[in-house]
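Just one protein chain is left out here, and the rest sit where they should.
And then chain A:
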């Protein structure tokens, strides 16, 4: 899998390169600023980009903006955004184009390497992965549609938003996979998502959740 990394701190950049190379990724380029990132994304067209939100030259949300700009040019370009802090505002902006293939995680999550690499692969495959912190803050404020969900269904949806598969959700909730798919079916019905292919509906359900 071909990958571009954007991280301005050399220590963390080297760490990320090491992790991805050890897990069979091909690191095409590792840049340390916003303009270089945009150039690398549009010319190299990697299978996935791992991007730090804060980058030079402005040391604000340069990385986030570059990622969103690149996805405007190449719709659905898979991007995993990493940050020292998460904001729901940014999560919304990332999912706003409804193309899927986005991830938004705290940098802390890199420490659990297996899970992190799995999440990156999931995003590369078109999935949506949101940090548990983004998701947990959303549990309290729910729109009218989401309020019709049962507590179990809400739990399934929040795990879905974190990018978990039905199998992983089943293990986590100590239920059978069949129960989980029953829950997901109910979620799709209650959120009025039509019978399209399951992956797309999962993305839409997560979007409904994030936009609540």
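The working rule: a residue touches a chain if its C-beta (ideal position, glycine included) is under 8 Å from a C-beta of that chain, and two chains touch if they have at least 3 such contacts; residues count from 1.
Convention: contacts and distances are computed from a predicted model.
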item	value
Candidate names "Tripartite tricarboxylate transporter TctB family protein", "Phenylacetate-CoA oxygenase subunit PaaI", "TlpA family protein disulfide reductase" or "histidine kinase"; UniProt protein name, chain not shown	"histidine kinase"
Residue in contact with the excluded chain [from A:13, A:92, A:152 or A:172]	A:92
Touch residues of chain A, complete complex, unshown partner	53-54, 59-61, 84-85, 87-90, 92, 106-108, 111-112, 137, 140-141
